[in-house]
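Only one protein chain is missing; all other protein chains are in place.
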Amino acid sequence: MAKEYVIGKIEENIRIEDGVYELSVGGNFSGNPGQFYMLRGWREGPFLNRPISISNIYKDKIIFLYELKGKGTKIFSQLKENDEIKLIGPLGRGFSFEKDEKAALVSGGIGVAPFVYLSRKIMGDIDLYAGFRKNPYIIKDLKENINQIYISTEDGSVGYKGLVTGVFNPERYTKVYTCGPIPMMKAVVEICIEKNIPVEVSMESRMACGIGACLGCTIETISGMKMVCKEGPVFNGREVVFDA
Amino acid sequence: MAKEYVIGKIEENIRIEDGVYELSVGGNFSGNPGQFYMLRGWREGPFLNRPISISNIYKDKIIFLYELKGKGTKIFSQLKENDEIKLIGPLGRGFSFEKDEKAALVSGGIGVAPFVYLSRKIMGDIDLYAGFRKNPYIIKDLKENINQIYISTEDGSVGYKGLVTGVFNPERYTKVYTCGPIPMMKAVVEICIEKNIPVEVSMESRMACGIGACLGCTIETISGMKMVCKEGPVFNGREVVFDA
Amino acid sequence: MLKTKLWGIEFKNPVIAASGTFGFGKEYEDFFSPSELGGICTKGLTLNRREGNKGIRIYETTGGLLNSIGMQNPGVHDFIKEDLPLMEKYGTVLIANIGGSTIDEYIKSVQIISGTSIPIIELNISCPNVKEGGMAFGLKAEIAYKVVKEVRNATNKPLIVKLSPNGENIVDIAENCVKAGADGLSLVNTFSGMAVDIYKRKPVFDNIIAGLSGPCIKPISLRMVYEVSKAVDVPIIGIGGIMDYKDGLEYIMAGASLIQVGSGNFIKPNISVDIIQRMEMFMNENGIKSIDEIVGII
Partner (left out) sequence: MLKTKLWGIEFKNPVIAASGTFGFGKEYEDFFSPSELGGICTKGLTLNRREGNKGIRIYETTGGLLNSIGMQNPGVHDFIKEDLPLMEKYGTVLIANIGGSTIDEYIKSVQIISGTSIPIIELNISCPNVKEGGMAFGLKAEIAYKVVKEVRNATNKPLIVKLSPNGENIVDIAENCVKAGADGLSLVNTFSGMAVDIYKRKPVFDNIIAGLSGPCIKPISLRMVYEVSKAVDVPIIGIGGIMDYKDGLEYIMAGASLIQVGSGNFIKPNISVDIIQRMEMFMNENGIKSIDEIVGII
């Protein structure tokens, strides 16, 4: 799939929870689950584009799920229907799933974003373990392709009280995918290694180009420094050096 | 009138002609005809605020008339109802008019903006000579307080063909006010001096602070450098050195 | 909590209005009471009145602005007569920023200011905007040493030297100024920059070169503050692109005892009040009892 630089038009940008938004951009976009786009929703604004995972793709639109973090996502949240947004992508290596897997998806917070598309593509027997600080946001499109959803919240207001790793046991699965805060992913990988279950993690790092040109987004792996934007963002969980 | 820094809410921002917009901000604003505000319609955007003249003030709103010029006005034009805009003002010295004057207002392009408010305040026998490149924009509120309107366009599509100074004769008036491009104002001042009619000009210059602190906006006058933002923007036409 | 004492002088807080961006204070009175500030630096003063530069004086750039004001000021005498009495009422620490074209001029101005109530002098050897604007004094370590040494002898008040970021080696220059008797260092003044009008095929400024300020310069000036604070033992005033309390704290943690807010005043006239309040909040939330605890902590 060739990467493209395109100017897209916003179809919808809706707040689905406190500080969490779903953005649809019209057009025929390509990409696999776990890949991402670099987005720019401004002419005058922060210098760098912002990496956001593909949350879903339909024939005529692409969907991003994003969380308010700072300057860039603030501007995203103010975009309205018909506004322009620039996109570079699809970028990076996504999840290397197989159809009909018995998979567990383990997310923390906005890490749930790529799992919407992933679950749709695996079409297998999938459970989701989704941890949130408080108000969970499980969008409709996600529910459709998932067997069981285990929600946990830090304050216990919904589902299990505590961290998502408190309810998760990898033994029932042939493959585990995880996306979320580093400490969570680290814990998930550790259990998976212990139980000898394959696990893939979606990593983040600060990016400039997003296409493998600047060498700015490296993380440490057991086989040296690797670029998150090109060799990731999805890595084999066993490869990543979490304590770098 | 004390200057204020306020965050206002946009009530309306309508395109009234190609590249010309009318912006209303809700609130109880103060200011005299010829004074201006520094506006900032963004959080991330151009570094400096943009000076825009008061076009009109009502009890519950202030109106600006602006022309698309570059980055800042582009962002202004994209603002929508309920968006925030920061304002500093009212700033500078406005027109020193008297009630019931027999006055001529001579404008070029967007220089017509402050005359809406000025004509309302003079409430005398006022004629407007308004030159435009092509499509004239004479808003309703302006017509109300004006006797005769002489429009000229460079392409002759509406009104007199040519420069506004081609139709203007100051002899019929006790006072002349002019706002527009420098060459136009210069020509107007020259005729007024010739005919010995008092004339006031509204000057522009690049501004940083808008309040007299940075000394960045000076122009040359016969009595030395003067700050447009504080000692102007309105000057006695005889004072300004136009060929500086 | 934000209080700090330097050179025996108490500052309510470490936030000072930078020279040339705050006039003599009165333009800001409508927006807030200048007494809330830790201090105010005057517009750069010279011995005699100066008209400043002709042509364009302000030009916006990405994340900042170029200025070519050219030291416009009423001269020390008129300042003392007309502006100082108003400033004295603010009840905050006043700092006289002194420019000049010759060592002799510097000395005379400093002597005159020393006879006033102003407790601190900031020697501007770094203005890029006039041919003889003093920046020449701030570019080479030996010359900086010479001018500071001579001015030092002209006053008993705390003497802060404001450094140019355009000099040959800022650490060298800083060390030389301290050796020559500077009680503190302000850094930085504006960076020499320029812009071209491609339609006219001419430099934008009559003077060609102008001074760059604003958040665009912050990473560089912060680095300079860090390097200089490691090298010298006098208090540092950090300046350059401070737009919020976070920027201010970066400077403080990098080694500045005080900070100055310059171009930020143009964007939001009461920006310093925000910075002071938010800095206090940050300290509360992070259990920092006094600014002095975090000066140079990194």
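Letters A, B and C mark the chains in the order given here, with residues in each chain numbered from 1 onward.
To be clear about the criterion, a contact is a pair of C-beta atoms (placed from the backbone, for glycine too) under 8 Å apart; a residue touches a chain by one contact, two chains touch by 3 or more.
Just so we're clear, the structure is a prediction, and the values are computed from it rather than from any experiment.
Peer 1: I'd like the shown chains that the missing chain touches, ordered by label.
Peer 2: Taking every chain of the complex into account, the missing one touches A, C.
Peer 1: Of the listed residues C:K3, C:K89 or C:K246, which contacts the missing chain in the full complex?
Peer 2: C:K246
Peer 1: With the full complex in mind, choose from A:N13, A:N49 or A:S107 the residue touching the hidden chain.
Peer 2: A:N49
Peer 1: Given that one chain is not shown, which residue among A:E4, A:D60 or A:E171 touches it?
Peer 2: Residue touching the chain left out of view: A:E4.
Peer 1: Under the stated touch rule, tell me which residues of chain C contact the chain that is not displayed.
Peer 2: On the chain C side, contact with the omitted chain comes from 61-64, 66, 139, 168-169, 191-196, 198-199, 201-203, 208-210, 212, 214-220, 222-223, 226, 241, 243, 246, 249-250, 253-254, 282, 286, 294, 297-298.
Peer 1: Which chain A residues touch the hidden chain?
Peer 2: Against the missing chain, chain A presents residues 2-5, 40, 46-49, 86, 88, 206-218, 220, 224-225, 230, 244.
Note that only the chains that are shown with their structure count from here on.
Peer 1: What's the minimum number of touch steps needed to get from chain A to chain C?
Peer 2: The distance in steps between these two chains is 2.
Peer 1: Farthest from chain C by Cα centre, which chain is it? Let me know.
Peer 2: A
Peer 1: Centre to centre, by mean C-alpha position, how many angstrom separate chain B and chain C?
Peer 2: A distance of 36 Å separates the two centres.
Peer 1: Between chain A and chain B, what is the gap in Å from one C-alpha centre to the other?
Peer 2: Centres of chain A and chain B (C-alpha means) sit 51 Å apart.
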